[in-house]
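Just one protein chain is left out here, and the rest sit where they should.
When the chains are written out, they are named A, B and C in that same order, and each has its own residue count from 1.
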Amino acid sequence: MVGVVNYFREIAQGLYTLMVGMAVTFRNLFLPAVTVRYPHETLQMTPRFRGPAELIRDGETGQPHCVVCMMCQRACPSRCIAVEGEKPEGGKRKVPTKFILDFTTCSLCGLCVESCKFDAIRFSKVYNLASTRKEDFILDLLNPKATRGASCS
Amino acid sequence: MSVDATTIQGETFVVNMGPQHPATHGVLRIKLTMDGEYIMNAEPVIGYSHRMQEKMAENRTYSQYFANIGRIDYVGAMIYNFGYACAVERLAGIPVPERAEYIRVITSELNRIASHLLWFGPFIIDLGGLTPLLYAFDDREGILNLLESVSGARLTFSYFRFGGVCNDIDDDFVAGCRAFISRMRERLTLYRRLVTDNIIFRKRVEGIGVIPPEICRKYGATGPVLRGSGVAYDVRKDEPYSIYPLLDFDIPVFGECDSMARYRVRMEEMNQSLRMIEQALDKLPSGPFMAEKVPRILKPPKGDCYFNVEGARGSFGIRIVSDGTEIPYRLKLRTPCFANLSLFEEASRGMLLADSLALLGSLDLCIPDVDR
Amino acid sequence: MDFVQVLRDEFMGRFGERLRIEDVDHAKRGCHLDITASGVDIEEAASVMDGLGFTLEAISGIDWPAEEAMELVYDFNKMAEGGRIAIRVRVSRERPEIASISKIYGGANWYEREAHEMFGIVFSGHPNLTPLVLPEDATFHPLRKDFSA
Partner (left out) sequence: MTELLSIEPIRMLVFLVGTILFVALNAAYLTLLERKESSWFQRRLGPTEVGPWGLLQPIADGIKLAGKQVIVPDGVDKILFVLSPIMVSVPVIMNLATIPFSDTLVARNIDLGLLMILSFTSFNVMGIMFGGWASRNKYSVISAARVVAQNVAYEIPMFLIAISLVMVTHTFDLRETVLLQTGGFWNWNLFKLGVSPLMPAACLLFFVCLLAETNRSPFDMMEAESELIAGAITEYSGMGFGLFFISEYANIVVGSCLVTILFLGGWNCPFGLYPGLHWFFVKMYGIIFVVIWIRWSFPRIQFYGLLNLSWKILIPLSLAHLLLTCVMVKIW
């Protein structure tokens, strides 16, 4: 007799747990969607978000603070930064002529930003870089607009 | 319901589960020799996402290697940063200020909850339930936003530095954590009602994938797999590091050794992590978040040391052999998933195909963690 | 830590002077006992540890070209009481050969295959000593110091 009671009790218990599970999904039926419709609405990145690096420019003159001291190039574990510069005759400090960041191998570890003594490089807030060609991710930081395919808004 | 190998006759056929298969999260191939739906022998073939992390460590300075450590088990990257930072601090003898220890524990426990949520979703999908994943990822998003606001990255945080953390946490991070904790507790009851009590789920996992403690000991399995087999070993309690001795939390241990026990260990661990974060937030001291004089190029003294930390999947150990220069002489990574997967061959003999998925899912593997 | 004492007597009784047991501060080096056991049969030592209920956590190989030796560090851990023992064994560099303990510890199977493919150490008695993570036909040993890509 006990077996029969257990038999029906287990069925009843099983049905009850199924109903409780369905009640949970039913309650979620009326709650609003939590997803963001990406192409139409975009998310706002937090201030400390780490996008591809960019040069900090002086307010008025628009010249980058970088003095081509190569500290960031040496600190980078995956050797993605290539900097060249020369000293103009009149001026007293070097000016960068080429500043290439190979974003395909950059692992966003932040060592370049930390090792820069002249506060010349920081992380940008760009997060939707998209392109079909690898070359578009070799970013030229001196004239950022030049990057063709990568649509960095 | 497993049949041992001797009673199976008839000709067997070999099926390749993987390397591209919905149930192997990551690139893992398992050669199954099967008789009908019973598995005679399951041999995991690994190495598809092998990147030679240990060789990379031998041509990078200590601080340059931080980016790699987060990419070994990218689901629990903060805890791996914790392990590496503490290993080098133990080797080089760098003191860590009080506030940095608290920040490290808070962010690591948040990352452990995110890692368990990312295990919970795909595990239920392996068993056929498609909705719990969306709820779990909704909660996980809350954690990722918190950690992104403090460290800048969402998955592979390179947030720790030798001697502390790279930037401080502010008040709205603390407020965000408290709001998350209260919301998460009520969400855990939702998961209990939707999945844990569900009779179909119970029938799918109870008594399936039994791993006796003896096999765990022979294969060196650690973490929730070990605690699901009745052995109360947790690195945070048995070899305490950082400020875990000051926090009051207990270790969930279930003795049934089956997939359900491992499931309940992880769900209970989320609760414990919430408790720990709450206590750490209450006792958060003010003060520096980074040790003052840490040399830019670190040259630890000659010698070797071993440090292990309780990762989301088991005890993650690092053995660093230093020869005095700024580049480590040898860096051995003892990863938990490597050991947990090695027992799959013995544990899944004679099981059904569908049940072996429940076992594989309950081991919570992260394949790059296996291959390194 | 009574099992440390038990272990010390067991090892001293069985191997005597052929190994050096060194008490180590766990906070500094991460293990309680550091045993260098070069002349000792590793299978016997492993069966002693297995008898005492230890778990094999890891086998890590280290290449010392300067001293013409390869070092193998066996990390054992007593799960319930949280005691950690490291056994170091040195093997010659030209012909690195050692007994395999995969019969005693199932987990050692994969560690030994990995040490074999990374350092070229041959584990005699190992059921299937083929590369584990490297491609099947790999004959190079990347983690040796004289390896050039």
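Following the convention adopted for this analysis, contacts are C-beta pairs under 8 Å (C-beta built on N, C-alpha and C of every residue); 3 or more make two chains touch, one makes a residue touch a chain.
Everything numeric here is computed off the predicted structure, so don't read it as measured data.
S.K.: Please identify which of the visible chains the hidden chain touches across the whole complex.
M.R.: A, B
S.K.: Check the options B:115, B:149 or B:198 and report the residue that touches the missing chain.
M.R.: Here the residue in touch with the unshown chain is B:198.
S.K.: May I ask which residue of B:28, B:57, B:96 or B:127 touches the chain that does not appear here?
M.R.: Per the contact definition at the top, the residue touching the missing chain is B:127.
S.K.: Check the options B:46, B:67, B:357 or B:370 and report the residue that touches the missing chain.
M.R.: For the chain that is not drawn, the touching residue is B:357.
S.K.: At which residues does chain A meet the chain that is not included here?
M.R.: Against the left-out chain, chain A lists 11, 18, 21-22, 24-26, 28-29, 31-35, 37.
S.K.: Touching residues of chain B against the unshown chain: what are they?
M.R.: Touch set of chain B with respect to the missing chain: 1, 13, 15, 21-23, 37, 124-131, 134-135, 138, 194-195, 198, 200-201, 203-204, 352-355, 357.
As a convention for this text, only the chains that are shown with their structure count from here on.
S.K.: What graph shape do the protein chains here make by touch: line, ring, star, complete or other?
M.R.: Graph shape here is a line: each chain touches the next, no loop.
S.K.: Tell me which of B-C and A-B has more C-beta pairs in contact.
M.R.: Result of the comparison of B-C and A-B: B-C.
S.K.: Measure off the straight-line distance from the CA centroid of chain A to the CA centroid of chain C, and report it in whole Å.
M.R.: Averaging C-alpha atoms per chain gives centres 42 Å apart.
S.K.: Which integer distance in Å separates the CA centroid of chain A from that of chain B?
M.R.: 24
S.K.: On chain C, where are the residues touching two or more other chains?
M.R.: none
S.K.: What residues in chain A touch two or more of the other chains?
M.R.: Not one residue in chain A touches at least two other chains.
S.K.: What does chain C use to touch chain B in their complex?
M.R.: Interface residues on the chain C side: 26-31, 53, 55-58, 60, 62-63, 73, 75, 79-82, 84, 86, 105-107, 109-110, 118, 131-135, 142-143.
S.K.: List the residues on chain A that touch chain B in their complex, please.
M.R.: 13-14, 17-18, 20-21, 23-25, 28, 34, 46-50, 75-78, 107-111, 114-115, 123
S.K.: Along chain B, where are the residues that touch chain A in the complex?
M.R.: 60, 63-68, 71, 131, 135, 138, 141, 145, 148-153, 156, 158, 166-167, 190, 193-195, 197-200, 296
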